[in-house]
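With one protein chain withheld, the remaining protein chains of the complex are depicted in position.
By written order: A, B, C, D and E. Residues from 1 in each chain.
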Amino acid sequence: MSRYAMGNRWWRRVGMASLLIWVVTTRGLAQEAVEAASAPITTVALETAQAPVSHEMFTVNNTWMMVATFLVFIMHLGFATVESGLNRAKNAVNILFKNTMIPAIGLLTYALIGFNLMYPGNDNWILGKFLGFGGFGIGTDAAGLTSAYNPGYTYWTDFLFQGMFAATAATVVSGAVCERIKLKSFLVFATLYVALIYPWVGSWKWGGGWLDGMGFHDFAGSTLVHSVGGWAALIGAIMVGPRMGKYTNGGVRPIMGHNIPLVVIGVFLLWLGWFGFNGGSVLSAEAGNVSFVLVTTSLAASAGAVGAMFASWLLQKKPDLTMVLNGILAGLVGITAGADVVSAPASVLIGLLAGALVVVSVLTMDRLRVDDPVGAVSVHLVCGVWGTLAVGIWGRGKSFSTQLIGVVAYGVVCVIAALIFFGLVRALMGLRVSAEEELSGLDIGEHGMEAYPDFQGFLTK
Amino acid sequence: MSRYAMGNRWWRRVGMASLLIWVVTTRGLAQEAVEAASAPITTVALETAQAPVSHEMFTVNNTWMMVATFLVFIMHLGFATVESGLNRAKNAVNILFKNTMIPAIGLLTYALIGFNLMYPGNDNWILGKFLGFGGFGIGTDAAGLTSAYNPGYTYWTDFLFQGMFAATAATVVSGAVCERIKLKSFLVFATLYVALIYPWVGSWKWGGGWLDGMGFHDFAGSTLVHSVGGWAALIGAIMVGPRMGKYTNGGVRPIMGHNIPLVVIGVFLLWLGWFGFNGGSVLSAEAGNVSFVLVTTSLAASAGAVGAMFASWLLQKKPDLTMVLNGILAGLVGITAGADVVSAPASVLIGLLAGALVVVSVLTMDRLRVDDPVGAVSVHLVCGVWGTLAVGIWGRGKSFSTQLIGVVAYGVVCVIAALIFFGLVRALMGLRVSAEEELSGLDIGEHGMEAYPDFQGFLTK
Amino acid sequence: MSRYAMGNRWWRRVGMASLLIWVVTTRGLAQEAVEAASAPITTVALETAQAPVSHEMFTVNNTWMMVATFLVFIMHLGFATVESGLNRAKNAVNILFKNTMIPAIGLLTYALIGFNLMYPGNDNWILGKFLGFGGFGIGTDAAGLTSAYNPGYTYWTDFLFQGMFAATAATVVSGAVCERIKLKSFLVFATLYVALIYPWVGSWKWGGGWLDGMGFHDFAGSTLVHSVGGWAALIGAIMVGPRMGKYTNGGVRPIMGHNIPLVVIGVFLLWLGWFGFNGGSVLSAEAGNVSFVLVTTSLAASAGAVGAMFASWLLQKKPDLTMVLNGILAGLVGITAGADVVSAPASVLIGLLAGALVVVSVLTMDRLRVDDPVGAVSVHLVCGVWGTLAVGIWGRGKSFSTQLIGVVAYGVVCVIAALIFFGLVRALMGLRVSAEEELSGLDIGEHGMEAYPDFQGFLTK
Amino acid sequence: MKMITAIIQPEKLPDVKAALFAAKVYKMTVSNVIGCGQQMGYHETYRGAIAEVNLLKKVRIDIAVNEDFVRPTIEAIIRGARTGKIGDGKIFVTDLLECLRIRTGEAGSEAIG
Amino acid sequence: MKMITAIIQPEKLPDVKAALFAAKVYKMTVSNVIGCGQQMGYHETYRGAIAEVNLLKKVRIDIAVNEDFVRPTIEAIIRGARTGKIGDGKIFVTDLLECLRIRTGEAGSEAIG
Partner (left out) sequence: MKMITAIIQPEKLPDVKAALFAAKVYKMTVSNVIGCGQQMGYHETYRGAIAEVNLLKKVRIDIAVNEDFVRPTIEAIIRGARTGKIGDGKIFVTDLLECLRIRTGEAGSEAIG
């Protein structure tokens, strides 16, 4: 017993000590590195954004951006497997159905309306720098295919890369409301949110809108993507209510994920995808910038795993794999806002804290009786906010208060939008399936089929 | 009830309206875009094919083509998981075995014979432009490593990219005949078909043969890859006969897929792989061309999902996830022939119709009592033909009748070849396992092991 | 019966004959090709290593190396699914936990200490060319972001690419000791081995140490990565002892893998990852070199599958899918040392023999009563040694004896290191879980949760 | 001694367990079964073919009890399982000749509890 | 009343069900079992080690019937399950003291059907 405990303490001490050593010994160098790394982003890169680049450079940049697009695409598979794995077998088909339709719907609506709502261009602002629209549909002339459009990519790559991001917001919501929301109601909500809200509020920063003008920094979307989805997830989880049997007699009954290997597959795919999510957000293949962003991203993810492992071991007594997996995602969401402007040691700290934060947040949500089966709110909203604010702490030359303004602005608008859309859907079609359907599972109820018909399940799940 | 129905109708109307708006508002622009996009393909690209490119450009091109190769490679995992997931647990090992061996056999035979059969070069035609052969084995001199070989890639990249395609045709067959074909019989058939038929008929178009001369257009293989596999799948499914218990007393008994998450994993990997399948078929990293192809590919896949969802909801009353997944593949197969020469809105239409078509086709195949467990014929043959013909409808400057000639030519030769090879294999080794083996599963019968020994299955499956 | 047997013999003969034809007909050409292919590696590439390259070339090179990094990253998912799939359901969470933490720990320790231990630079050697250390932490100045650092990649890409390799050694160990080792004990061992031993012995060759000076050739790590992990796996498997019930009354009781589709997913991901593992080891995007390496890698993997299929069919009477999957990995491990210096036909032979070897080795290990649940020792150690020696046989201008010296040197040091670390951990914290915990599974014992709670398992597994 | 075997709806197991515990019946053996009774199966559709699933998922509970526990046990099961809808299930009672506790070798009535 | 328990080959379940339906026996409870009888197990080989699987997969059917249904039920099962090969299975008959329908509380013979 005591030997065990000692081993335990000893192990922890070594971990802490090592981290400290590194932070101390490398602070100077790392700071330099950030400066070196971020220099090109703010100067060289922007210059090249003006100056035309060689055909070769344009082709490399575009190739890199296409690769990044693929990586973001595969995140949708990651979300699908994480969400279905963390829920019960009887709802797996339903969850997979939603996660399969989301990128399809996302790309089509983004082509129809989203792209031109998010990137209205300088001349198409309608309401100050608050709302713009460039017209329906996509299309370009020959210039869109050369570096005249952009030194980093063609018009088509631009559309596809941004389009792959778009659906992510809806996917986040999907995870929080699953196992009880009506299929059609969800599809209608997701379509509206992805087609209208995500691109609109995205234009504030990435489309060159008012928050961009203020100096708000959100490199790859801790706020623009993750907390935009997270706010709607929170509202959705509250409005649709907890799953039957989750909270009983003052206690919390765990409803276990039915397929943990699926969750692991998903988290690794998401980490992989994040290389494109963050790496692609440099918007060119500029070697120093992209590779630096990949390093901060990976270190934060790794530290997220470690942070969540220790937090879980401490608070839950046994190390919970699903928490470690959430911790990786937490680290990734956390570093997304500042991957380009924080040092490597800072990225470790951001990830470590995000990993611990996500464990505490998941436990707290259950205490607040907000039933979020996959921890979507904790991962995407809580750590999205944390990451955005962390830029104000460790980001070179960034202002905490501006970051806070951005966080609040997105919070207010997204909460209102989610309330309106979910409210509308509830009034028109209802939000929640019947108790019988919930008991027998949405796979039978909504789709008339099972995910694993050959296997005998524990029927009481 | 009636509110539900209304919600339903309302939802559909919005979808249709939106699509229409986009098609109308963007037709002009999109047409321009196609012209802009396809201009370089037919002019610039071909010119650069003559002119040497800079070392930098050559390296980017080759890098892109290697990435495309990886993406096509991972499609084999996609096929493996789709096929095993859509069948019963008791045959999973057998299906995975076949799908694991196919790319291995495909690459080795392609090295030994296929590559030089498919791309005989100008001087090695034996029978008009109908059959050529460049000799056994692979190898090159130093020129093969530079842009002297090709401005887009080295000799080795060329071999590997094309080799990854090769096995695809056999995989398509595997899906249609699984759960009852003898392992050895299938392996022999697949080896012959991949080593001889696929590269031979492929040479007609991509090797510069007679169909190429006629102006037949098949960008990335709706016909050359997918329907070549699809015809053999059709013949195989007919010759090996339906699975026991599938058609009884005039009714169709569903035999459900045992692991739907596996199918979802597979379809996403296939979509991912298609970025390389189509994007790599540009044969260089030329930014405008590749990125345009990626957009039409993605839009068609998305529209395929939506088309199949509505068709399934309409015809089957409940939205069938496996149909939506087939719909995505249908959209992808459909756009493969014309990804470079149709506009973005046309790609949506091609995908939408392919998605609907695949649902109707699956239902029809069952009515015709052709038992195709994974819908391989519907996806690869039916939508392969559809995609090839669609080029004749929406493809800039393409002729419908030439496309039809190509479709028919491939059909005739592939059907005959499949009949001969399957006939030979049946005569020499038998095609079908014994009824006992089919009942207890091919995993025990052919491999003496189970896919999920720790789980209790429903024993009557 | 006799027809079956004939078919069987006939099939084998054709296979053998075809291979022979190819080896014979292409030997000449292929030899040339190797010369052509390897020429740039030893001359041009090294020259460019000195000469600065254009910004465009640097960006392509770095982009390629980032892609290679992603591919190596995804290998960790491959290992996780292979290992969990090849073990029992009751230990799946535990295995996945370890395989999720390993890359996280690996990257963090590599940042803290490993990178500077493995690549100390010319001036930081402490003990001859036997041990060097460049200080704690990572960081660079602006030069690290340009081709002044290296014509192939930035400082950050260098770190991340090498960091992704680092954890692989620990993962190999994980597979051999799973289902009975204590979680904490494993994590401590893995951290020490990855942080100290892997980078230290790696410096001997890749860091420019004494073995590099001798002309030892290990292109991408048959020895430096795979057998370094393999030796520790062997020691670990022996020290922790066989699983309960594996060897009884003089017989070997099979303990079957619980989820074969997971294993297939893993092996395909590993093959995919190997494109980056080997392709990235060219350390630039140099078209001829990289694409040649990809071809030898793929041919060896394919031949490994075929070799293992025949060996398994011969020795086990039925073709064992898990053996074929091990065969693919065996081929990949085998070609890793010489992918750049052997001809295409030689790569087929190396793979074929590795595939057969792995089957024999797995059977032999069981006869020796070394319980290695996933065949890690057979794949990584045995085939790692084979591949390293094969360079001495077929590698252009390589010496067999130098290769042998390298193999032995790594063997001696890794065995000693593993003995010390495992011994220390055993003394301080114990190595093995209690018999009760082993019976009920480590998922309940170490993590208090199950991987598939909704499914009814065969309880006696 | 009697062996009481109940076939119930899977989702009612927690309620039945609670009712049994309230009736001081703490021991039971539970298993998964599929059954076919008055209740019609639901329809699954798969790729256009309609499967009438006429064997529905059920839970089987076996409880060995002494004579004086027979009534309370049956009543508790009914209390926990009844919804009034078709499919609520059945209870079967058979004679139990002997009962042994493996750990101690105790037999008969004392071994049951 | 009697409880008829049959252990049959899994793949014969559809045939037995059909035979029972033809004999107007519509109610039954089915479960998965593994069994060991005269039939030899098949061999699985896994990574070189041979496993004799001497517990084979079987299906168990439980049917509660009134006295006059005993013969027809047994005959129907035999008709559906017999192939003449080792492994066809067994039928066991035990006495059923009581039967209750949970939904209505009906007991005895009327509750059975």
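Methods note: contacts are C-beta pairs under 8 Å (C-beta built on N, C-alpha and C of every residue); 3 or more make two chains touch, one makes a residue touch a chain.
This structure is a prediction, so every number in the text was calculated from the model and none was measured.
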From D:A6, D:A19, D:C36 or D:A64, residue that would touch the chain that is not displayed: D:A64
Omitted-chain contact residue, chosen from C:L187, C:L299 or C:M449: C:M449
Among A:T322, A:T336 or A:T388, the residue in touch with the chain that has been omitted: A:T322
Residues in chain E touching the chain absent from view: 2, 6-8, 31-38, 55, 58, 60, 74, 77-78, 81-95
Where the unshown chain meets chain A, residue by residue: 252-254, 256-257, 315-318, 320, 322-323, 359, 362-363, 366, 375, 458
Missing-partner contacts on chain D, residue numbers: 3, 17, 26-32, 62, 64, 94-103, 105, 111
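Assume only the chains that are shown with their structure count from here on.
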Identity of the chain that, by mean CA position, is farthest from chain A: E
Rotation angle superposing chain B onto its copy chain C by C-alpha atoms, nearest 5 degrees: 120
Recurring contact interface, reference B-D, options A-D, C-E or B-E [over half identical by residue number]: C-E
Centroid distance [mean C-alpha coordinates] between chain D and chain A, Å: 46
Centre-to-centre distance between chain E and chain B (centres being mean Cα positions), rounded to whole Å: 46
Two or more partner chains touched - positions in chain C: 56, 60, 63, 67, 256-257, 259, 265, 317-318, 320, 322, 452, 455-456, 458
Two or more partner chains touched - positions in chain E: 32, 44-46
Every chain pair meeting the contact rule: A-B, A-C, A-D, B-C, B-D, B-E, C-E, D-E
